[in-house]
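Structure below; questions to follow.
Every protein chain except one is present and positioned as in the full complex.
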Amino acid sequence: MRKINNKISNKTRIVIFLLLGFVIFLISNRVDELRVYQGASVAVYVVGIASIILLTGYSGQVSLGQGALLGVGGYAAALARNHWHASVPLTFAIAILAAAAAGALLGMAAARLSGPYLAGTTLALAVGLPSLANQFSILGGEQGLFFDVGAPPQSLGADFTQYKWFFWIAALATLIVIFWLQNVMRSRYGRTWKAIRGSDVAAELAGINIARSKVLAFTLSAGVAGLAGALLAMTIGTVSPSAFPLALSFSLLTGAVLSGVTTLGGVILGAVTLVAIPEIVASVVDRLGASEGVATNLPSLLVGALLILTVIVLPNGPVEQFRSKQRAKVKKSH
Amino acid sequence: MFEFINTLLIGITSGAIYSLMALALVLVWRSTRVVNFAQAGQALASTYFGFEAMKHIDNFWIALLIAMIGGAILAAFIEMVFMRLLLKHTSSGAIASVAPIIATLGLLEVIRALITLKWGGADVLIKAPLSNTGFSIGTHTLVFSPMKLAIIAVVVFLLSILSILFQKTNIGLSLRASAFSPELARLAGIRVDLVRTFGWALSGATGAVAGMLLVVNGNGSLSPASIEFSLLLISGFIAAVVGGLDSLLGTVIGGMILGLSTAFVLMYISDSLFFIAPFIILLLALIIRPQGILGKKGGRRA
Partner (left out) sequence: MKSLHRRKLISASAILAVAALTVATVPANAFSPKYEVGVNGSEIKLGITLPMTGAASPGYNKVPGAMKAYFDYVNANGGVNGRKITLVVKDDAYVPTQAVSKTNELILKDRVFALVAPLGTANNKAVAASVNPGRRGVPVLFVNTGFSGFADQKKYPTTYALLPSYVMEAKIMAEYIKDNFAGKNIGLVYQDDDFGTDALAGFKQAGVKFATTVGYASGSQGAATAAGWVTKLKAANCDVVILFGVSSATAAGLGTAAALKYAPQWILGSVGGDATTIKASGVPAGVLYNAVGASFLPATTDTTDEYVSLFSSIYAKAVPGSAFDNNVLVGMNSAFVTVQALKAAGGNLTRKSLLAAIDAKGSTFASAALLPLNYSATSHVGYNGYWFGKYSPTGDLKPDGGKYTLYTTDSGTGAVVKSTYKRPAMPAKGLPN
């Protein structure tokens, strides 16, 4: 039953993704440059959040240091581009591989840890790793390195802006990653992770090599994070330690919770929220004419409150909530 | 020689404050199995309570007491309002293990923003009750002053009280029982909710002391954006993990190890390793003694 269902949805999903790509393409031609830039930021967040969902929602491990892995990807991309003059697709591939390698190392340590120990290790990583850039001159110190994917091809016309080009690259990468991740989640590995998340002991009894599965989850998640890092570096044109602060790790985690960590379906929700909140707050504050102190502190207050509320009210995320209601309805109607 | 002694003293004082923060985290962990990331925010808020108190009564020690009470009430409030709701809604499911971490991170943001709204972003000052001028031996001055001596004394005093509390009464056992198996604890006649709230309150008070001492150990300035408070959370957390999260003595040893090793790395290797040193110490600790300094075998499975 389930298998048949998967097959059907597989085809449907390809259609949905193509459709989605087409809609995104149409949108990018209609909106102004700021929205295009924000769209690129949303795409970066989508990939970053997806990397957390893969790790936390599917394999039950927590990482507070995802920002550091984004950093690994970003720096790898910049180095590859600046020193080896690698082509753009190749730089992204290198970013993914470098971050995945770092993730594999981390995963080996993490496989022995759980809960607070893992949280602590990844937290320390998020704090410590970016400052490494100051230790090696090749990483460019606090100023960091430039990362330039180049101007859009001439054939796209003179009106085609740089940000639209960034957006196209980011959107394409995002669609591919999400499609691929959905397949991974439905594969044997995805089911294995879910089993581990449910219960270590039961999974072990069922003959699953827990350590290996966890390392694999960490590696794949880090690879995705590395791509997010390269995309982030592309949108801001540089990499530097301060581009990957602890706050980045926290906001990705926030986005993952707002999206619902157990499903990829809501990933866009979290990403849009992260990008939209500061802007919404700013316009509200503008209208109400609140003081500067309120204006600058309101976004973090709101994000924090939203985070707590989501965890308490919708622990599995809005999409999952909606789905389970739907399921209940369908069951009733049968 | 004096370089060595001073490095030792720097490490011990920082270690003492890290230990306090680590203790606060461990108390919460022991009572609810939650790593409380809001602890740094709570400590910051409590320190601002102490600052308010100082404005009215110019006595640091009374202000410290008020900060402790304020910190305890704040922590008890968080436990009763947020944690109970949270644990009720997410006791099982995919993010049961992650939800508290995330919720307390959210709480940290909220507390920090509220503090900035109330007290503004600029530095405020808390006057140290004792001189911070170092003791001299001949022409050399030690990194050790009446104030630092008092800080160590307060930490030792607090630690003794806590260990008496945990050894002579059954509070420690009740905490552990409430955390691990609330159902069984209830059957055994333990008022689980009350015990948990008490654990949080105790932790809030301990964190308040850490915050107040951190401020007078430095220049006496305090601001919501303080780097030192953010670092306090991370150092406290690492110290707790190094110490094994479950034993009070282990936690203090963890704090000392972290304080001393960081001090020596900065002095004898390079000042720029500040952010990397704790990470390496943590990794080493996890590799050498994955069950914690005084922990029992069985690995780090929460």
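All chains are identified by letter, namely A and B, in their written order; residue positions are counted from 1 within each chain.
By definition in this document, a contact is a pair of C-beta atoms (placed from the backbone, for glycine too) under 8 Å apart; a residue touches a chain by one contact, two chains touch by 3 or more.
Because the structure is a prediction, the values reported are computed rather than measured.
Student: Thinking of the complex as a whole, which visible chains are touched by the chain that is not shown?
Tutor: Taken over the complete structure, the missing chain's partners among displayed chains are A, B.
Student: Which of these, B:Asn217, B:Ser247 or B:Ser261, touches the one chain of the complex that we don't see?
Tutor: The one listed residue touching the chain not shown is B:Asn217.
Student: Just name the one of B:Ala225, B:Leu249 or B:Ile287 that touches the chain not displayed here.
Tutor: Candidates B:Ala225, B:Leu249 or B:Ile287; residue touching the omitted chain: B:Ala225.
Student: For chain B, enumerate the residues touching the unshown chain of the complex.
Tutor: The missing chain touches chain B at positions 2-3, 6-7, 10, 13-14, 116, 121-123, 125, 132-134, 136, 141, 143, 145, 217-221, 223, 225-228, 230-231, 263, 266-267, 270-275.
Student: Hey, which chain A residues sit against the chain that's not shown?
Tutor: Within chain A, the residues that touch the unshown chain are 5, 8-9, 12, 16, 19-20, 23, 26-27, 30-35, 37-38, 41, 131, 134, 141-144, 146-148, 162, 232, 235-238, 240, 242-243, 245, 247-248, 279, 292, 296-297, 300, 326-327, 330.
Basically, only the chains that are shown with their structure count from here on.
Student: Quick one: report the Å distance separating chain A from chain B, using the average Cα coordinate of each chain.
Tutor: Spacing between the chain centres: roughly 32 Å.
Student: Considering the complex alone, what residue numbers of chain B touch chain A?
Tutor: Its residues touching chain A are 29, 35, 82, 85-86, 89-90, 93-95, 97-99, 101-103, 105-110, 112-114, 116-117, 120-121, 230, 234, 237-238, 240-241, 245, 272-276, 278-280, 282-283, 286, 290, 299-302.
Student: Note which residues of chain A are touching chain B in the complex, please.
Tutor: Touching chain B: residues 56-57, 60, 62, 64, 109, 112-117, 119-121, 123-125, 127-132, 134-135, 197, 246, 250, 253-254, 257, 261-262, 293-294, 297-298, 300-301, 303-308, 311-313, 315-316 of chain A.
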